[in-house]
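Complex shown without one protein chain; remaining protein chains in place.
Right, subunit A next:
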Amino acid sequence: MKTLKVYAIFYLIFLYAPIFLLPLFAFNSSTIIAFPLESFTTEWFTQLLTLSEMHGALLNSLKIAVISALLATTLGIFAAMAVSRYSFPGQKGIMGFIMLPLVLPEIIVAVSLLIVILRIGLDTGAWSVIAGHTLICTPFAIAILQSAFAALDPALEEAAYDLGETPVSTFRLVTLPLVMPGIISALLISFTISMDEFIIAFFLTGADPTLPVYLFSMLRFPKLLPAVMALGTILVVLSILLITIAEYFRRRGAKRTGNDTGGFL
């Protein structure tokens, strides 16, 4: 086990090494991303403030991520509830299909949606990115919500019915508060996935780029690379923050319903 532990620590270092380079070069005054480091600067972060196109892309991404997260979590609640309560013919097949985007290469999702949109004669835009992101976020939302719903004691809801509550008021007063941590976790995860997703947005975003699509276009200009490092630092810090909060809520939910599987998947 000792050797394994040393190996595990090296593995973690390997996993994190590239991410640790981000702040190193984001605060480095040299325009070339290489050693030796020069002096400390916040110039690249202030440069981000002047890139007005980036601000539009950021707003676009935020809008898309919020709506996609809400849609994916709502769809996730329906599916997770259905699976935890009832078993119906074809359940495995239907659920397998809904979870398919988890492994399907994103480029397949992107081109298939693009074909349909062009065929119908519509124009791509924020709405089509939302449609695609909702599709790929839903499986993650389901995975998180399923464990929240699975361990929910059905006796609690039955008690509410017996005491005269309607199905809707039971859901609002009993079910929802108990699975709320799971819902918050699903929202945050979906938001993070949508904010970071590139391929689907690249194919479906039309004239208004999302933040990752804009970032991809920045990569062509060597002059802008330090700014990319600065933007990357901000994005990675935000992602880690959101995921940590999501994990906190997921664990709280798992504790409340008495079921901790130990991970998101």
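Keep in mind that, in the parts below, a contact is a pair of C-beta atoms (placed from the backbone, for glycine too) under 8 Å apart; a residue touches a chain by one contact, two chains touch by 3 or more; residues count from 1.
Heads up, the rule we're going with is that contacts and distances are computed from a predicted model.
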item	value
Per UniProt record, name of the chain withheld from view ["Mannose-specific PTS enzyme IID", "histidine kinase", "Spermidine/putrescine transport system permease protein" or "Iron-sulfur cluster-binding protein"]	"Spermidine/putrescine transport system permease protein"
Residue touching the undisplayed chain, where the options are A:60, A:134 or A:175	A:134
Option from A:78, A:161 or A:221 whose C-beta touches the chain left out	A:78
Of A:59, A:107, A:159 or A:176, the one touching the omitted chain in the full complex	A:107
Subunit A, residues in touch with the chain not shown (by the definition above)	1, 4-5, 7-8, 11-12, 14-16, 18-19, 21-22, 25, 32-36, 74-76, 78-79, 81-83, 85-86, 88, 91, 94-95, 97-98, 100-109, 111-116, 118-119, 121, 131-132, 134-135, 138, 142, 189, 192-193, 195-196, 198-199, 203, 212, 215-216, 219, 225, 228, 232, 235-236, 239-240, 243, 247, 251, 260-265
